[in-house]
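Sharing a structure, written as structure tokens. Questions coming.
Certain chains of the assembly are absent from this excerpt, and the rest are unmoved.
In this document, chain identifiers A, B, C and D correspond to the written order of the chains, with residue numbering beginning at 1 in each.
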Amino acid sequence: MNENTQLEAREMHMPTEKIVARSDLYEMESSTVRTPDAEQRPVRVTARNVSVFYGPKQSLFDVSIDIPEKAVTAFIGPSGCGKSTFLRCFNRMNDTIEGCRVTGKISLDGGDIYDPALDVVELRARVGMVFQKPNPFPKSIYENVAYGPRIHGLARSKADMDAIVESSLQKASLWNEVKDRLHEPGTGLSGGQQQRLCIARAIAVSPEVILMDEPCSALDPIATARIEELIDELKQNYTIVIVTHSMQQAARVSQRTAFFHLGNLVEEGPTDLIFTSPGEKRTQDYITGRYG
Amino acid sequence: MNTAIIATLLLVLLGLAYQTGWSRSRRLAPAGETKLHSRPVYHGALAAIWTLVPALLIFALWALFGETASRAYLLAQLPPDVLALGSAELESTLRRIRQIESGFGVVGDALPWENQAAQALREFSTLTYAAVIAAAAGTGALALWLANRRISLRLRARNEVERVVSAAMITCSVVAILTTAGIVASLLFEALRFFSFVSPIDFFFGTVWNPGFSTTGQGAAGEYGLLPLLWGTLMVASIAILVALPIGLMTAIYLTQYASQRTRSTVKPVIEILAGIPTIVYGFFALVTVGPFLAGVGDTLGIDIRATSALTAGIVMGIMIIPFISSLSDDIIRQVPRAMRDGSLGLGATQSETIKRVILPAALPGIVGAFLLAVSRAIGETMIVVLAAGNSPFLRLNPGEPVSTVTVTIVNQLTGDTDFASPQSLVAFALGLTLFIMTLILNVAALYIVRRYREQYE
Amino acid sequence: MTSNERLALVRAGLSARHRREKRFRFYGIAAIVLALGFVAMLFAMILSRGLPAFTQATFSLDVHFDPAIVKVDKKPVRSSEQSPAEYAKEISAWERKVTMVNWNKVIEAAVRNAAPETTANSREILSIVETNARFELRDMFVADPALLGKTVPVRMLASANADNWLKGNIDRSLPDAQQQLRDPARALADQLMAEGKIRNAFAWHIFTNVDSRSAPASAGLAGAFVGSLYMILVVIVLAVPIGVMSAVYLEEFAPKNRFTDLIEVNINNLAAVPSIVFGLLGAAVFINYFRLPLSAPLAGGLVLTLMTLPTVIIATRSALRAVPPSLRQAALGLGASKTQTVFHHVLPVTYPGILTATIIGVAQALGETAPLLLIGMNAFVAQVPATPLDQSSALPVQIFLWQGNENRNFFEARTSAAIIVLLGLMLTLNAIAIFLRSKLEKRA
Amino acid sequence: QAQSRDIIQIAGSSTVLPFSSIVAEEFGQAFPEFKTPIVGSGGTGGGLRQFCAGVGENTIDIANASRRIRAGEVEACNTAGVNKILEVQIGYDGIVFASSAQRADFAIEPVHVFKAIAAQVAVDGKLVDNPYKKWNEIDASLPDQPIALAIPASNHGTREVFQERVIAEGAKAADLPELSKEELEKVTTSFRQDVVVEIAGDYTETLARLQSNQDTIGVFGLSFYDQNRDTLKVATVSGVTPSLETVAAGEYPVSRPLFFYVKGEHIDVVPGIAEFVEFYLSDQMAGLGGTLEAAGLIPAPAEEIAEVLANFQEGKVITVDDVK
């Protein structure tokens, strides 16, 4: 595939594009406006003028972005700037928060995901999520992972299921630690183990788009490296959005980076450009740690 | 005696002790450079406890022995010829003098010696009353002084107060044990008497319930087979649960997971009304509305359903216990952390899958508690069964036929016109005990089941 | 599996899953509709039966305190040399005399005066007036002896049978033999009604009078209401704290061992004990051992407390169990003691559950009659208790007694009216609890 | 606490309850110095159980009973220290068979009832399972109406009367084959389950039962029937129509005496007991034409009442031998 070569090129840090500050583009919703990158890589998810309100308080302001297919997009920004909030918009998890209201338009493969006719269940099966706080079910480790495939009917047999569970745990590099205690409760794991369990749970249903909210926050460098490898591997086939606080991580795994500040998308573009020559002062300040 | 005075005294002591404890401890640690082990409130509370306990003890002693003392004193006042009277008459004389003393409800004129004795008694009472009050106040003050002296930076007042609190809590939970002991004690003796009339084998394995009426000297006339009653109880309770569990649980689920806050806050209390309607009303509801309706339905379907039957009673009882399941489960389901729900929804589960596979299992221990409560209520209920089940203690499989239950029989046999010393009436105690033991076994089983399937979330 | 295959698999299952979801939701709605339907049905039944009892046929008559009938001396006045006791004796002798007056004659005269042409004899006339009207006249006279010789307007209740007749509770076409009132009495009642001398007035006395057997039309709920109120207070004051405390102890503090298992099983078991057995226990413990007075709301309340305790404990424990452990750890980690953790953090989260338990437990206690039987509260009591230690009846007992009354045509409505009052009391208590609960729920 | 009870406590039979309540109320009105007594229910057995719990403030003073106290109960009483049990018979209760007012008249004989409800009846001199479905199959003079009976359950005193006066009598006339005592006992105590409803509650329940099945014949107290004449129709038994007169005269076969028992130890201790009893037995209450008659009590003849009163005033105590 020609895309693969392109991806490799990207990973070798070859600046191929220019960064465009958010404000110059997307003034209104318009499908013809594209970031240069997106024009080259098919866009999977587009967001236009998305705002989110918690009760009367607005926490996200008019954010528009394109998420390219088969690539990793990283959201960075100071704590409380709205990254998780925005991430939750992509699979409508905000629907479950009382008093939370989303305006604007988000589409997946061109279809509006806030269309009332849309099936959120299908949406969430396609757009998987790893939450910021690990939240294993109070079930056994096995059941935690098998849960998704089971409800979606992805396993034909017990053996199938065992295979899915094992491979998911393997990918999340948790298998070795838990293979002897698959039937003990998932809540009895250490913090980092729980986080990996949640990753395994999410990838077990192999969603097309995977949203990861700080998937490595509780992981040691080695485990982090493994998860990053996993992400790298996943992006061959899937679209990945990741929230991270580690600039290094963003730089390592992502092809595009979006920087948020105080509920605004400050700028967005290819990762190497953002890190090497950001278009906005705020971004630069943040990346170089001069902020605040 | 004047309870108001005592209450005031105790309240004053309490307030005083708390205040001194509080302020003294506060003074000990002025500007934050030294630190009290416990906060002033605990010192205050501890002082209050220290002060109140001895005072209360004195009042308790008085309540226990004051009566004996005044009686002894009164006896000393009586003329010898009165003392020589039989115990019953002596009692009534004493009572009469007390009445004269209190100046209330005296019939006829008082004799001079009676008046004298009453006068003496009155003085005695006033004196002891004053003495006790003084003693209580005195010990209270002393205790307060002692408690105050104990206050120091390192005094573990909080621990001591908490120890008192936890002692109080243990006492509270012992109430349940005492109740059980009391119930067993009040049942056992009479149940044994019953078994002296009727052999336990006939009772536990008998299939005919027909105690007859008690005729003089005839002893154990009739048959006392437990099985028909037990069967009836089981049938009615199961039907009730079959009605209440789905309705109650689904209501709780819908209200917590689907309904808007407004719907929930109106529907929930409305359904709770069902728990407060006197059961006798349900009985009539069953007899007048549900029974004939079921009979009609049975007619059109070609099944024989009697107007008064296990079915009628069970359904109506089910209605009654809906709120036990719905409201309690509602509160429990709401406590399941939302992260659990989000986790499942985020994987693409539908609401119902989330509820069935994640929320309900997590809430299971609590729901089982609610369920047990509902079952218990169903087993213990009488009025509905009296009116709606047809009171027909025969072993019949068909729920469309009348039945009778253990509890109804207990009430009937205990409150009827039967001789209370006869097996007809004593059987109520045996029935009570049996029911008690049976539900005990059920509960032990439930305990183990819940233990096994408990899912603890974080 | 490629992502398209996977999506196909997911999609294949989707419609079935959505159907299941819809079905599930439908079950939920159906359950609520059913439950609400039951409530509505019961309410409709009770209200339609009970509301008519809140009005009652009432006479407005001019009563003449005829000196020819009311032949009594002047009310004695206390002279200076009299001791209070002597005076009391004299007064009660005078009152006895006033009671002996044939007040029925006064009533009959008043009715005849209102309908001079009636053919009814005196027995028939009196059969349409409530029998305790004579005591009302007596009390009026005792209170104001100056009434002698005067004519004053007086409101008197019609008898239960007259009320039945006038309200049409009895088939008017039935022959004389099947009627409670004789023909002239019925005609008289109709006539007085037509002339407005009998009116259907609001039956205030349901709320102010105590129960009555000899004058059923004037029977009221005051005594039972206050009795129930006292009992409920006792239950709330005792069962809720004791129940919550022991639930907290068992769930949060107690070591998990055989003994606490025993307590747990024990409590669950108590919930299934038939209520009358609690009556047996109460009679043995509170009456025989602690020597509490018979028929006292305090004793009743204590028995009901024991009965309600398991409900409160079980429900509270269930609620406590559902509190996430991370909450406890957060508090403990800050150096809160176990007690503080529980009382500051865990319990507040469970308040809604505790309130629900209270609502349900108290409602159950409020409607219970059987256990009261054995401590003498299942009784006809003609007084309003002044303290929880006074003899009293209770609302469910009243319902029970009225429901069994042979004058069904009258008491069917009365019973339902009493149920309405009981429900009213319960709803008021619930409303308070529910208000609190919704406040607390919002906070959480 | 030292203050003793000043209000009379009564409990027991729910049949006597209405009468005692009325007297209590009138007593309270007529004697301003005494409080209105409290009249509890609980059934004869329950009432006597409380009565025999012992002597003291928190035991009842008077137990209402719709049957005589039994030897066992007297013994229990004596054991608990209640030795002065004074018996007061206040009159009679008539037990009637009534059917819905909309249905045909019934003129029943005990044997009809026996044949209607016994599980086994004699056909051609042999015991067979009861074949009758309608009343007119038993006797052509009875209406063509399905058999259905609501009889008091065995916890009721009425049941005893019913079995002795109706079933046992009916069995005698039922052409039964030669039976041993036990067999006879079994035949007279086993009833058909399909047509018989046993009522454990009160008469309202029987009435409700009649309303839900109009064919039912129910057993009621006379006073209850009297107040519900608009819906009920009474059957004659052995040709006698139940009424105050026929019961009082002893012509109507199914009746029973009503009692209450006074705890002698409490007289003078609880104020007003003696006055209450005297008031109860006075002409204006339990006498002929008195208030209780209007409430459905069948008064005993004047001389019987006088004797009861005399026994009470003398303090004639009931002993085990009296009731054996």
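Going forward, a residue touches a chain if its C-beta (ideal position, glycine included) is under 8 Å from a C-beta of that chain, and two chains touch if they have at least 3 such contacts.
Since we're looking at a predicted model, the values are computed, not measured.
Formula of protein chain copies in the complete complex, based on this structure file: A x2, B x1, C x1, D x1.
The working rule: only the chains that are shown with their structure count from here on.
The chain pair A-C and the chain pair B-C differ in C-beta contact count, and the higher one is B-C. Annotation: 20 Å between the Cα-based centres of chain B and chain C. Centres computed as Cα averages put chain C at a distance of 29 Å from chain D.
Averaged C-alpha coordinates give centres for chain A and chain D that are 84 Å from one another.
Of all residues in chain D, those touching 2 or more other chains are 41-42, 46, 201, listed in ascending order. Across the assembly, chain A contributes 121-122, 125-126, 151-152 as residues in contact with two or more other chains.
Interface residues of chain B, counted against chain D in their complex, comprise 67, 70, 88, 91-92, 95-96, 98-99, 101-102, 104-105, 107, 125, 210-217, 222, 284, 287-288, 291-292, 307-308, 386-387, 390-392, 394, 402, 408, 412-422, 424-425. Residues of chain C that touch chain D in their complex: 92, 95-96, 99, 132, 135, 170-171, 174, 177-180, 212-215, 283, 287-288, 291-295, 373-374, 376-383, 391, 401, 403-409. Against chain C, the residues of chain D that register as touching in their complex are 5, 7, 9-11, 14, 17-18, 20-22, 24-26, 28-30, 32-33, 35-36, 38-42, 46, 50, 53-54, 56-60, 101, 201-204, 207, 221, 223-224, 226-231, 291, 295-296.
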